[in-house]
Structure formats: structure tokens, C-alpha cells
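For this view, one protein chain was removed and the others were kept in their places.
Going in written order, the chains are labelled A, B and C, and every chain counts its residues from 1.
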Amino acid sequence: MARTPAHEMFDRDPASKAAGMELLDAGNGQATVRMAVTADMVNGHAITHGGYVFMVADTAFACACNSRGPVTVAAGADVAFLRSTRAGDVLTAYARERVVQGRSGIYDVTVTCEDGVVAEFRGRSRTIGAA
Amino acid sequence: MARTPAHEMFDRDPASKAAGMELLDAGNGQATVRMAVTADMVNGHAITHGGYVFMVADTAFACACNSRGPVTVAAGADVAFLRSTRAGDVLTAYARERVVQGRSGIYDVTVTCEDGVVAEFRGRSRTIGAA
Amino acid sequence: MARTPAHEMFDRDPASKAAGMELLDAGNGQATVRMAVTADMVNGHAITHGGYVFMVADTAFACACNSRGPVTVAAGADVAFLRSTRAGDVLTAYARERVVQGRSGIYDVTVTCEDGVVAEFRGRSRTIGAA
Partner (left out) sequence: MARTPAHEMFDRDPASKAAGMELLDAGNGQATVRMAVTADMVNGHAITHGGYVFMVADTAFACACNSRGPVTVAAGADVAFLRSTRAGDVLTAYARERVVQGRSGIYDVTVTCEDGVVAEFRGRSRTIGAA
């Protein structure tokens, strides 16, 4: 697997590392990130806190939109929570570019657990650095 | 400050506790949550990971929509990131109900750091339990 | 009522005029627009087409974000549909600025019909012209 700017960025990302994320793949506007849900990631309903579902999607989004080079940041995102998960479950977030127009981009991220879709995330990116 | 179902829920929320959040206030469809950004919460650009900005907003949203009683969960949310923050900054998320119609609700959460707005979050809730 | 750049813009807006909209008020980052639902604005379920609910909100949003001067366009929006309406109903969209940060802004628009909330719209603006 070729290293990309996304790999460099992930390697110096304390938050994703502390959450136990692994970058499985990145390149060509796509990225896949995996995270196991720990006992410290569940909320008061005993299901995975939405913040952690969002976080694994957001890391995959960041890796996808930085997989080619110029520095790109998240301007915003929408997430739909479709199925709850629990401690011990493993989440996989697969991000891919939908469209880039000028400095703005739209990326779709699907978070799954085994065969089911846990969440659909749509990220809005903004390129701030030079190509 | 009167205790509400939101306080009970927050007390048994390991994710929010592990992130160092404090529930400052909850009641009448509103809630305020505070979180200090630690060195483990920044991303590969050395700014607070979007997942943690979302998480403090999402906890405040959950406390606001459970402040009155029936069990309510997040169906989804949109977040706009307006200003970046860094390790050592303290984020405050203030959530309030905008409208509830049947089992669906819309809640607005503003995340600030000192005087500046860090993010605007809009949560979509779904009531699943009896009143 | 003082005229603003929003009034000039509304006066040369054929789409809003053709839909029978009236600009009731604009200024200081706020605007109110009214539209009666006609028989040509309902969909195959005999309720107001979501496109027209969005349109009255979007016009109010545009008037609010152009009420002060520099040319501002819509980068995107989220809408939640809360209650259906029918031909003969009158919709009122009230838009107000939530936050402006650099060239980006967030505006909230509430669409009502009599006492009920029909939709909540959140617009994302981008300033493109000089101040």
C-alpha cells in the first residue's frame, strides 16, 4: 500500500490513535478506518456514543480528502444514525469523494458493523493549502 | 439545581465522563456541558478533532432532549465547524430545544470557546419510550 | 421600513415573484417572507411540495444574508419537514443570522402556518463580493 499525505497525517493524530483507530487504506480520494468500541465509548443508554461514531467517520473523511495532497479541512458534516452498537463491536468507516468543485468537496462515509449500516455521514471539505 | 432524567443519564455515561465532561445545567429542554481539550483530543493538523467537538455537542443535545422524561435518542445531526481550537482550550456546549412535533424534535447546540463560536450543531431527536 | 440591498434583490427575483411571495421585512440579518400555497404547489400526496416549502425559506434566507450589503450566496442548507400543509394555506418564513465567521455564515429559518411550525431550515452562506 503506497503511503499518501493521509498516512502522514494519521500518524501524527493523537485523537484517532487514543481511540484505537487503524487506517486500513487511503488513496485516490478514499480511505478506510477501523475502530473497536470500548467500554469507555458508550453513553448513558449503554450504546456507542454518537460522538465516537462520528469520530471514526470524521477520521476516514479527513484521510480521504487529504489522500492526494493539498491540506483540506472539514467545514461541516451531516450524520444519520441508523443502528446502535455496543462495547466490543468493531466499526469500519469507508470514505470516498463524491465531488470536488473548486475548493469545496463532498465526501460520503458509511460506517458499518459486520453486515449492517450503523451510520451514513456526509462531509463538506474546504481546501486551504496549495496543491 | 433540580435533578432531571438527564442528570441520571449523564451519571451513567462512561464516554462523556472519560472525556472529562461536566454537566453544568439541564432542564426544560436545555442543557450546558463543558469539556477541556486535552493533548489526546487533537488531530493531525494539531487542532481539536472534529469528533470531540461533535461529542460535547452531542452530549449536551442528549441531556437537553432527555431533560423532561421520555427516552429520546439522536436520529442524526448536522454540524458546521467555524473556528478551530487547541489543546488546553475549554469548550462549552449549550443545547436548547427548537421544536418538538410528535416523536420528532429539533435541537440547536452552540459550542463556544471563550467568546467565539466554535461550531453550530443541529440535532434531530426521536422519542422511543413512553412519556 | 428602510430599504436594504435585500429589497433591491427581491425586486428583481422572478422566481419569488412568480410564486407570489411578499417580502414583509428585511434588515439587520433578518427577513420575513410570506407565500400562499396554490393548487399548483402541491405534490402527488396532495400536500405542499417540499420544493415550495424550501423555496420560501431559501428566499427569506437570501434576503436575510443580503440585508446588510456584500453579495452573499447559498452554499447549502438542511431542512426538516415537520408538518404538512395544503393548497390555500399561507406560509411565513422568518430568517435570522445565527453566526457569521469570515466569509461563512449560518442562518436559521422557521416556516410556520398559523401557529404551527411547518419546517426548520438552516442555511449556509458564503460571501463572494466586497463589503
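Simple rule for what comes next: contacts are C-beta pairs under 8 Å (C-beta built on N, C-alpha and C of every residue); 3 or more make two chains touch, one makes a residue touch a chain.
Please read all numbers here as calculations on a predicted model, not as lab measurements.
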Checklist line | Of C:31, C:62 or C:100, the residue in touch with the unshown chain | finding: C:62
Next item on the list: For chain C, enumerate the residues touching the unshown chain of the complex.
Entry: 8-16, 18-19, 39-45, 49-52, 54-56, 58-59, 62, 71, 73-81, 84
Notebook entry, point to check: Where does chain B touch the missing chain, residue by residue?
Noted result: 75-76, 78, 104, 124
Item checked: Contacts of chain A with the absent chain, listed as residue ranges -> 78, 80, 82-83, 98-99, 101, 104, 106, 108, 110, 117, 120, 122, 124
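Heads up, the rule we're going with is that only the chains that are shown with their structure count from here on.
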Notebook entry, point to check: Approximately how many whole Å separate the CA-defined centres of chain A and chain C?
Noted result: 33
Margin query: What's the distance between the Cα centroids of chain B and chain C, rounded to whole Å?
Written below: 28
Check: Mind pulling the chain B residues that touch 2 or more other chains?
Finding: 78, 80
